[in-house]
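Taking it in order: structure first as structure tokens, then the write-up.
Every protein chain but one is kept in place in this view of the complex.
== subunit A ==
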Amino acid sequence: MTNTWTMTKVLIRQRIQTVVNTLIVTIVATIITAILMYFGGSAHFSIDLFYYAFQPYSFIGGIYLFIRLAIRQEHTWVDNYYRSVPITNLKLYMANLFGTICNFVIYCLAQSLIFTILQVASHGIHWPEMSVWMDAAEGIIILGLTCLFIWTFVSLVHLLSVTIMAFLPETQIRLAQWAIYLVVIITASYLFNQLWQLFLMPFSNYNIAAIFGVFAVIFTLISSLNVYLLEKWVETK
């Protein structure tokens, strides 16, 4: 039997080219924009040009990659190439999610490195206070958890929709497909919003530990549903 880490390695390898291509495009776009700004007469040539041009492209690249990785993740559930592998659905689920996370983290680390180099080159080294580091770390963790939640939620919508469509005649699927996606998204969003509020009710003030705890519960719930759907209902095309 194939193990989780083996499958994760394959999934990371298959998606890394997308990460590299996105990185290259953001860097090239930054360079071109900086050059255009200089020759347009709007700025003096300096590292600052690249520093300010880089930020929006890095962000847009991140959004693009987030969506591309989500699409690749969803293909894994319905393609023979992955579902024929002798691995349990739980392990495949973990490997797929972890592969997506790793690739996105690689992109973020690379962009952070470039950003740090440009920051130091343009503004010099200024070490922030410890509280700033703590706030930044908290922000990064919450952002990471949000990404993870969205990926698992997208899987839930997809898998639920595939399950529902399997009960419809083929002729009706094309007509109903987008309606099914919409209904599932609205229903699932409402239910999880209610659940989130219910769990946070005992905590009147902002409480990071409570947020992590609630996230862990909801993530486990969604993932359990996803694995159940993979196990019992979702087949390959």
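Convention: a residue touches a chain if its C-beta (ideal position, glycine included) is under 8 Å from a C-beta of that chain, and two chains touch if they have at least 3 such contacts; residues count from 1.
The definition used in the following text is that contacts and distances are computed from a predicted model.
Per the UniProt record, the chain missing from the shown structure is "ABC transporter ATPase", taken from the list "Electron transfer flavoprotein subunit beta", "Aspartyl/glutamyl-tRNA(Asn/Gln) amidotransferase subunit C", "ABC transporter ATPase" or "Imidazole glycerol phosphate synthase subunit HisH". In the complete assembly, the contact with the undisplayed chain comes from A:A166, out of A:I24, A:I140 or A:A166.
Residue A:V85 is the one among A:I31, A:I47, A:A70 or A:V85 that touches the chain not shown. Residue-level contact of subunit A with the missing chain is found at 1-2, 6-7, 9-10, 13-14, 75, 78-88, 165-170, 173, 231-233, 235-237.
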